[in-house]
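Excluded from the complex is one protein chain; the other protein chains are retained at their positions.
All chains are identified by letter, namely A and B, in their written order; residue positions are counted from 1 within each chain.
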Amino acid sequence: MLLAQILTNGLLLGGLYGLMALGMALIWGVLNIVNLAHGALIMLGGYAVYFMFTAAGIDPFAALPVAMLVMFAFGYALQRFLLNLIVRSAPLNTLLITFGLDVVLTYLAQLAFSADFRAINPSYAGANVTVLGITIPLARLAAFAVALVLAAALWLLLERTRLGRAIRATAQNLVAARLYGVDPRQLYAVTFGIGAALAGAAGGLYGVVSQLTPYVGTNLTVKSFVIAIMGGLENPFGILAGGLVIGVAEALAALYLGPTFTDAISFGLLVVILVARPVRSLKGA
Amino acid sequence: MKQAIAGVSVVAAIALSAAAAPAQTKTITLGASVQITGAMANPGHYYRDAYQLAVDQINAKGGIAVGDQRYQFALKVLDNQSDVNLGVRQYVQLITSDKVDFLLGPFNSNDALDDSSVAEKYEIPFVQGGGASSQIFARGYKYVFGTLPPADDYFGSTIEMLGKLEPKPKTVALLSADDSFDVSVATGTRKLLAKPGLTTVFDEQYAEHNSDFTTLLSLLKSKAPDVLLWGGHEPEALNFIRQAKSLDFSPKDLASFTVGVPTADFRKALGKDADYTFGMTVWLPSATLKDDWFGDAEAFAKQFQEKYGYPPDYHVASAVADVETYAKAIAKAGSLDRQKVRAAIAAIDFDCLYARVRYAENGQIDLPQTAIQIQNGELVPVYTDHFLNKPQYPVPPWNARH
Partner (left out) sequence: MRWAALALIAALLAILPWVGDDVMIQYGINALLVATLAQAWNIIGGFTGYASFGNSVFYGLGTYGTAIAMVQFGLPFGVGLALGGALGMLCALLLGLPILRLRGHYFAIATLGLSATMAAIVANLDIAGRNIGLILPLTRNDAMFYEASLALLAATTLTVIWLALSRFGMGLIAIREDEDAAAVMGVNTTFYKVVALVLSSFFTAVAGGIHAYWITFIDPASAFDLTLNVRMVIMAVFGGPGTVFGPLIGSFILSSVYDWLASSISTAAALLFGLVIVIAVVFMPRGLIDLGAGLRRVGWRYLLQNIRLHRI
């Protein structure tokens, strides 16, 4: 029935939303940097996958790990050589500098790639399967699966590896972490790199289910905040859940209130959540 | 001390902003603020490309005769980065600081709406080919002209065609965006749909930059309309079609879109998924459209493609018609006086590669839309007031297409 279809649509969309926000939440939680250039990172990852697909015929899902590596390197360099310089500055300054970065990256992308629409269109892009009367687009289902896998991978990284413990320790208490031998410059850069890699993966998937232009980043950044706040900054699965909530909320808003209300609902939810519940970060309190 | 700094800064700022007026020796300068970068760069930059080619061609063929003097066109185009407010300031700058003679327009109705107020305020002719919304022409402005036909009528020939197809479609779904242009389209379409034989089973609006149509598609699927009439901008059209395929929605008989179909990069992005889609265009590069400077529309299309690397669509042709309007009107008025040129434009009537150009009382051109369809990757004109080619109809569902 209609409601079930709409809920399914919302959940599948929400999975991709969650993946988009994963990188932003990690960087925010550990480095206390709200990255306004996050959408630009998503966009760049998308273009990386696009060019691998069109130039070398590599399947987008196979190209994802490569794009993630490329974005990791880019993010690492960005943090290590630029953002590390201002990381202990007031939060306002990090917002401003990442905004400036967003403007620069978008401009350079438009110079390099032009404003033409780029759609990543593998043969299975429109394939779907109907189960119990509900049509499920396969590309979106695959994107949802990738989001789950990456969220799980991030969780495993944070909880079960040395690097992850170092990241969490640094987030909670920088001084203590230093005393234990963590090199914060290196660690921050690695964390940002991981965040950028996750953004890149989201971008590749976004290019398959939608299309890319240098300007898609802005809306995606805003969406990502909403979800990061919704999901809390502590747990990757929480972010995914936040994504699902927003995805379903938007779908239901379009159904019951009308399609022109989706933004009002997602941003409204953002404000309500911020005001109503205390937000914790990886730092704790 | 601080006051001194402030004072010096203010004076410096004002000094920086005063620019020297360009010397004018036998040139007529046309000015425009266009979306060369930013979210609307596609098709914004088409306008810059079109204006440039038109100006170059007219100059190459000897320029314009004003009285017994020959003049050349000069072009000053600024990039408003798809920011409407910046566009307005740039038009003011073009008028007051760069002292251009006449104005050309940007892409998009919202921008044309804003920018035309500046032109009217300064009493300078503004011939634009990017805004079709009836709002632009409903204010009684005297200096604003447009070469895109009324948005209200976009689906006119398509709906007429529906009445002549076999099997005759009975139910219609209307989905349009909520910006100025698309609201005009929807309002006009509703009137046209009030004909006997067609029932509207779905009539919704979506937010302008919305990228997710899954809920709307599921709703549409549940209504199972025969025909879908869709209004919005290109990125949304692309999203809609791709999501429609993944949710397996296709109207029983056909779907028609107000934008995208005539444009090359739209078809390229969709690949095979673009096939069978209906759309409309007010212009096709046909050799029957003769032009004083380019020969005919077909030759123009070749020349444009060679220079810029992509085939022109109606936005481009409309922009060229704007430049040619000035060439004709200035020659006819025999002077550069703005009032005289304005009057000449209002009374003009000439043929060019775009169409027969003449402006109604309110300043807008009136041209019929040609319903078109993408058949096997090719753009095929299907219907104006009679069938030009056979449509692939009814459109098969997704799984029955190649």
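In the analysis below, contacts are C-beta pairs under 8 Å (C-beta built on N, C-alpha and C of every residue); 3 or more make two chains touch, one makes a residue touch a chain.
Small disclaimer: the values here were computed from a predicted structure and weren't measured.
When the whole complex is considered, the residue among B:Asp179, B:Asp212 or B:Asp322 that touches the unshown chain is B:Asp179. Of the options B:Thr96, B:Ser286 or B:Asn376, the residue whose C-beta touches the omitted chain is B:Thr96.
Although one chain is not displayed, its contacts with chain A can still be listed: residues 28, 32, 34, 82, 84-93, 95-97, 99-104, 107-108, 184-185, 188, 222, 225-226, 229, 258, 260-261, 263-264, 267-268, 270-271, 274-275, 279. Summarising the interface, chain B meets the missing chain with residues 2-7, 9-10, 12-14, 16-19, 36-37, 78-81, 83-86, 88-90, 92-93, 95-98, 110, 113-114, 117, 120-121, 135, 139, 178-180, 183, 207-208.
By definition in this document, only the chains that are shown with their structure count from here on.
Annotation: 35 Å between the Cα-based centres of chain A and chain B.
Interface residues of chain A, counted against chain B in their complex, comprise 2, 5-6, 9-10, 12-13, 107, 110, 114-119, 121, 125-128, 130, 135, 137-140, 209-211, 213, 215, 219, 250-251, 254-255, 258-263. If you check the complex, the residues on chain B that touch chain A are 37-39, 41-42, 44-45, 178, 204-207, 209-212, 214-216, 218-219, 221-222, 234-235, 238-239, 242-243, 245-248, 265-266, 269-271, 273, 398.
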